[in-house]
Each structure stands twice: as C-alpha cells, then as structure tokens.
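To start, the structure under review is shown below, and the notes come after it.
Of the protein chains in this complex, all but one are displayed in their positions.
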Amino acid sequence: MKKLINSPDDVVRESIEGMILAHGDLLKAHYEPNVIYRADAPLNGQVALVSGGGSGHEPMHGGFVGLGMLTAAAPGEVFTSPTPDQMLEAAKLVDGGAGVLNIVKNYTGDVMNFEMAAELANSEGIAVRNILIDDDVAVKDSLYTAGRRGVGTTVLAERICGAAAERGYDLDRIADLCRQVNINGRSMGMALTSCTVPAKGSPTFELGEREMEIGIGIHGEPGQARMDMKSADEITEMMALEIINDGAYSRTVREWDSEAEDWKEVEITDPPFASGDRLIAFVNSMGGTPVSELYIVYRKLAQICDQHGLTIVRNLVGPYITSLEMQGASITLLKVDDEMLALWDSPLNTPALRWGM
Amino acid sequence: MKKLINSPDDVVRESIEGMILAHGDLLKAHYEPNVIYRADAPLNGQVALVSGGGSGHEPMHGGFVGLGMLTAAAPGEVFTSPTPDQMLEAAKLVDGGAGVLNIVKNYTGDVMNFEMAAELANSEGIAVRNILIDDDVAVKDSLYTAGRRGVGTTVLAERICGAAAERGYDLDRIADLCRQVNINGRSMGMALTSCTVPAKGSPTFELGEREMEIGIGIHGEPGQARMDMKSADEITEMMALEIINDGAYSRTVREWDSEAEDWKEVEITDPPFASGDRLIAFVNSMGGTPVSELYIVYRKLAQICDQHGLTIVRNLVGPYITSLEMQGASITLLKVDDEMLALWDSPLNTPALRWGM
Amino acid sequence: MVTQSQVLAWLDRYADLIAEQREYLTELDAAIGDADHGINMNRGFQKVKSQLPTMADKDIGSILKNTGMALLSSVGGASGPLYGTLFMRAGMKVDKKQALTADDLLALLQGGLEGVIQRGKSQVGDKTMIDAFQPAVEGYEAATHAGKSVVEALTEAADAAEAGRDATLPLIARKGRASYLGERSKDHLDPGATSLAMLIRTLAESAAEG
Partner (left out) sequence: MVTQSQVLAWLDRYADLIAEQREYLTELDAAIGDADHGINMNRGFQKVKSQLPTMADKDIGSILKNTGMALLSSVGGASGPLYGTLFMRAGMKVDKKQALTADDLLALLQGGLEGVIQRGKSQVGDKTMIDAFQPAVEGYEAATHAGKSVVEALTEAADAAEAGRDATLPLIARKGRASYLGERSKDHLDPGATSLAMLIRTLAESAAEG
C-alpha cells in the first residue's frame, strides 16, 4: 500500500487536523467523537444541516461544511458509518434552536446509526429529522436488497438544502425539499481500479488490465457486473441510459414522526425523467481519475441529454464524492425546478465548493 | 492502460470540447490550433495573460482561464509543449491592445516554442513578453542542466498576475510582478506511482510496492532519487526543508527587449526564505492522491513552517497542477507581500478556482 | 452457572480472537462488502478490552451494557449498532446479576437476538449474522430443555452457530451491503455470521474453563 499517510489508525484524525489548519476561517473540529462544524455555529434560529458517513469520500462531507451547505459533518472511520454518539455530538454542537436535518446515505450502517442518533437527540429535546438519499440506479431490486445506495445526489442535496437553511426555511420544509431532491436525482458509477482501505493495506478487489467494474458504490465494494473495458463514450452511454431510462422507483422509508415520537413508514416514488426536464448534471471522479477524463465523459453525457430532450442547466465536474484513490467515475442527473435552481445558485463558501462570494 | 478516453489521439480535443460544453458561460475554444480563451475576450485595454504547456496537468491551464486569472491557454498534446502557431493564435485571439504576457514553464520545449511565438507576435505588432517560471528546487545545478523546472508556482503566478491584469496593470508591470512571484516561489514534488501517457499506453516508469520517487517534475519523468517509502510526515519534512532551506538561486534568463526587438539576457536571483516571511502554501496532488492525504501533508507542513517562523497567510490544497493520474504530491511555498496578497484575494472566476464572486 | 469473572474472561478472549482474526474477517468482507468488518470489530473490542479492568467489580448486566455502549460508540458501520444493541439488550435481561443460571443465559441470548432482529430487520436466510445467531439461541434452548449442562448447551449453541455460518456460503444476501451484489454474493461466507459464531464459541469456551 502506498499512501501519503503516517499510520492507518491516524488517517482520519490527522486529515481533519490538516483541514482545520487550512480552513480555520470556516471550520472548527471536535475530536473524540469527531465532528467538523462551521466556525460560526450554532446559527440562531437557522436549521442546522448535518451529514456524515464513512471517511474516504473526501471532500464529502467535511469539505462541504460552510455557508450555504452543511453545518456539520460527522466523519466515521474509512468507509465505516460514524457512531450515534458522534452524530448526537454534531447535533448538539450546531443546533441553533430550529432543529437539525440529518442527510443520510442509504447504507445499513449509516441508516441504523443515524436512526439511533435521531432517537437520542429527539429524546434530549433537539428536533431532528433524517432524510435518506437512495439514488443509485445500479441497485435494481429494492425488495431483495437494502434498497438503492446513496451516492452522488447527496452532494447536490447538501448544497440545495444548505442554501435553503441559509434562507431560513424551517425544518419540515427543508426535510421536504431534501426528499424532493432525492427522488429527482439518479446516479450510477463505475471503476477502473480498486481502492485500498488504509487499515486493510491491500486493494479491496482486483481488476484485470482490460476489465472494469460497472454499477459500483462508493466503498470499493464490487459492483453490478464486471466487464471488458470500453471507450469513454460507450461507458458514458451505458450509465447515462440506465439513469435516463430508469422507471418510477418506489420504496418504503422510515422517517421520524415528531407527533408520535417514533418512526413512521413513508412510501416514496422517484418520477422518471421526461423530455423537457431541466437538469443539474454531475460528473464525479472516484478519486484517481483526472478531471480531463471527466470532461470527456461530460462531453458525451451532454450529447446524450440533448438527444433525450433533457436540458442541462447547471453542471458540476470534479472529484466530490470519491472512494479514496479509486479510478473511475459516476454520473448524477438531478431534475430541478426554479426553486432548486435559485438555491443552487445562491452564495456558497465551503473548502471544496465556492461561488457567489 | 485503463482510462476514460476514446482514442489516445482524441484525448486533448474531446477534453476541451467537454470543458466548453460545461463552462460555455466562461470559455470559448479555437480548434487546430487549440486555444481555450475567455468568452469575453479580447478585453479592451487590459493586458492578456496567456499560458500553455503540455496537456495532462489539468485543471492547469484551461481550468484557470477566466476572470482574474488567464485570458487564454494553449494546450499541447499530453506532456508536449504546444506549438508557436498555437501560442500566436492565442495571442491574436485575446490581445486587447495592451499586450500579452506569456507565462512559460521552464522546459526546453516550452521555452523554445514560446520564444518563437513571441518573435512572431512581436513582428506582427502584438507586444508580447515571456516570463519564465523556474521554481523546482529538486533541480540542483543550473549550470549543468536546463535550469530549474517550472512547477507549482505557475498556478500562483497565473492567479496573481491575472488579478493584476484585471486591475489594469500595464504589460511591463505585470511582467515584473510575474518575475517577482517566480523568484519568491519554490516547489518540490514526489510520486508514489507513475502515470500513463495515453499515446504510449503503459506507465512511464515502474515503482516497487515500497518505493517512491522524490524530486519529480510534472511529466512522469524520473525524479532526483528513488527511495524507500516513508511516512507522510517524513516525506513532507524532506520536501519542506529542501524548499525552506534553499539558498539564493541565480541564473540567466532570456527576456524580450522591446527596444532592441531582440532577446536580452537577464540575471535573476531567488532570495532565500527568512523567519518572519508570510507565505501562500500550496499542497498539490499529482492527480491520483486524494485530498484527504493532502491535508495530512498540509498538517505537517503547517507545523514545519511554524517552527521556522514562517506564517502561512493563505493556502491552496488540491489537484491543480497534475500529472494525469499519478499518485503523489508537491509542495509550493510563495513569499508574498501586501500587494500580492490583495491580488490573491480579489475576485476570481474560473472553472477550477473561484472566489469573491 | 456462568460467573461474573467468566463473563469478563469471555469478553477478553473474544477481543483477542477478533484481533487475531481481524484480517480474515476483513477478507471475507472484501469479497461481498467493503473490507472493514474485521477492522470494525477489532476497533470495538479493543475498546471493550481496555475497559475490562474498570469492570472488575461490576455486575454482569452493567458489564454487558457497558460493552454495548463501547461498541456503539466505536464500531460504526452496520456491525456497530447491531453488536451494540445485542450487548445492551442482553445486559438488560440480566441486570444486577453476579452469576447466570441456564435460564438467565437463555434470557440474555434471546434478548440479544431480539435486539439485533429489531434493529436490522433481517431473518434467517438473509445471509447476515442472524443466520448464525438464531440457530445458536435455538440450539442452546433445545439443549437446556433436554437437560444438558450450561457448558454442554453453550457448546451445542456454538456448533449450531458455526453450522449456520457455513450455511451462509451459498446464500444470496438480502440485507446489508452484500445485498447489492445479488447473485455475486453467492459462494462467500457472511462476515457478520462468522464473527457471531466466534462470539458464541468463545462464550462456550469461557464457561467451560471456569
């Protein structure tokens, strides 16, 4: 294993320390349990946005803490969901009295830990909602799986909901907005190489010199299928068509019922894309793929969207939700309305994304 | 070779096309010869800033075209200097009557091509100056080499001089500022893995599982020395100390003499760093190293600067001058004064770097 | 009877076994998950082990609940809440006890099992730790009903857990990360079932050593 690290055990801690040294104007950290949060939090009367998950997806989530995006991030060990006490600590550090929205990627571990954290926080009088992101169309069958994984749409949801918090939306309205972003976003990813989890020290999987893994998640886990390498255009078309042609996807999720003080089941359905839709297109590097290659993917993606009558109104191209040093890319398409678009464009200042200020 | 590309021959072209599709609000392209330039160029009465070099260092240079940075970039083939006609085309496209500054990284190819381009442009009545960036302290002896390579300081020079152009500095003043940035900036890099040039199709060099290459450039060329892998702290210390302890470095460079209409030789000397200096610290990924590891490097770098009485007043952490998908990192330290700092902070809007607007 | 010091010995022994099997469990998880199960479990049980000295004069319920809290706050991932809940619920069933009868042990195991099922919503056949855990609890109950000693019953429980673990090999996962693999999750042991089987085996061994 070759990495710029000291000891595998110190990776998460030292990386946070470096972030704080570099971005002390924006960020503070709490250690054990680890929380990265806005230097100016808590923000009185403003809904706090918390996300978290395993580390190794940098800049997500710590790099998205700042004005117009997350209020706090709870970074777990590499590829391992953070713990409930950690999420609770995050909620306590940033709650400004208007409650906390947890944006939760749909992985068994993240869901269970965030649910326990929400139970604890609500019992301590902090109003907390969890909204799931489950946008990975590579997961076909939600009856026989833990449902679709949460991937690229997470970044877009964190941005749009963070802007809404900045504008003073209340907790229920932000939760609703987050759900809307989630059901209107779809993603798919692929890998050319594996990544290496520092504590493990060797690649999670081996790919031959002419093989690729398609339909991967973001944890170096094997994907939907392994196949022969194809050209960037073919790969882009494969992923884009799976996303664009994905039908209405329904599933039952658990959301916190503040009246009943318990979880309730909610059925939600992703509406399929249709000609005339306006999109944010997000082409993401898994970490080791250079941005020059992402633009080659974006080029083909733009052509395909055009052919389907889909209008890309904004785009994001770069490494934003990664799997350590894995080579590969993912595509996320999010159908937006005027409200989402205005929120997307509003001022943003985080270590990883910045505009309008 | 596993890359998200179509054919090696089309990499540069298709990547530019993708960039233009993604950033059409900021950028335009001219093809054959290839130039990426500001959509609003030429800017009347404003000095135009042009840079260029081989492709494969993305986002440099195309990603730095925009308000407050470059006016145009001339991307060559992968790791190959662009051609004089291409640089001349760039100058013609963006000259707003106040002349053109070419920021040239010190490689034999870049220097010769940019010199020919400057001769051609000046003979056609466009006032052109070339300023060299030669900041790589890994190159020890300038008598027996082509001099120090131009690496990380290029990014900082493009930003600071771009801001100066925006503020209306004239050509001589910007050229002078660029020279100042160059002599106050020092860099060093290292690699954990090789990169693969698409047209070659196999890694440029092979590194063992416990080896690293130190003192590399940005073209996948072998470095100063190969050695056993060390910890991030040790690697950072090694590079930081070479930079901080580097003595006064003198060399003769060629600059265009507009009176004589010919090249003149100019002797310039880098002043060593000293306690009390204020710095911009730039920790750069060679492409394949994730930002989490860069922060581990930054953490140690900040400690070392602190111990040497050097105050980091701004920082830049991320993949900005890369070698395709190479894993590794480089460190650049630039001593700044109030003027450079104010220019650094002024509004900037490019695909790869954005703040203040 | 299983004494308080046997419970401490069990946790200690399991922590050591997990440390030893860390790579193995991680390799199992690399095949159908994300290559961290051994790392996660080891992080948690090293924390548990480090706290054992402070538990020397605590009752069994407290020891188990403390173990659950330690796991909850250090493991993360799927196994953190699951093993955390297992120990917390198990501890709640044997509050204040300094020694456990055969019935106490059954309550403890059943409480843990129910907790994991509630938290994870999985059932036998989903290719999870339940595939090892439920047969273990059922095996223990059957053996005590048949009049076997606690040690014998725990040994049969461990045998059943290992059989359940082995039975995960051909299964298609329906829960957790491995479920994303569909057919490709076949022909691999489930990592959580494997660590769970080790948990029951070390319990049986600690009870036997007395």
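The first chain written gets the first letter, and so on, giving A, B and C; residue counts start at 1 in each chain.
By definition in this document, contacts are C-beta pairs under 8 Å (C-beta built on N, C-alpha and C of every residue); 3 or more make two chains touch, one makes a residue touch a chain.
On a predicted model such as this, the values are computed, not experimentally measured, just so you know.
The missing chain, though absent from the view, touches B when the full complex is examined.
Check B:Val94, B:Val197 or B:Val253 against the missing chain and you find that the one touching it is B:Val197.
Here the missing chain is touched by one residue of B:Leu49, B:Ile126 or B:Val139, and it is B:Val139. Check B:Gly18, B:Gly76, B:Gly185 or B:Pro319 against the missing chain and you find that the one touching it is B:Gly76.
Shown as candidates are B:Gly18, B:Gly66, B:Pro84 or B:Gly185; the residue that touches the absent chain is B:Pro84.
Residues touching the missing chain, restricted to subunit B, are 33, 54, 76-86, 107-109, 112-113, 116, 138-141, 144-146, 149, 197, 199-200, 204-205, 217, 219-222, 224 (touch as defined at the top).
Everything that follows uses one rule, which is that only the chains that are shown with their structure count from here on.
Between the chains A-B lie more C-beta contact pairs than between any other two chains. With centres set at the average Cα position, the gap from subunit B to subunit C is 56 Å. Rounded to a whole number, the gap between the C-alpha centres of subunit A and subunit B is 32 angstrom.
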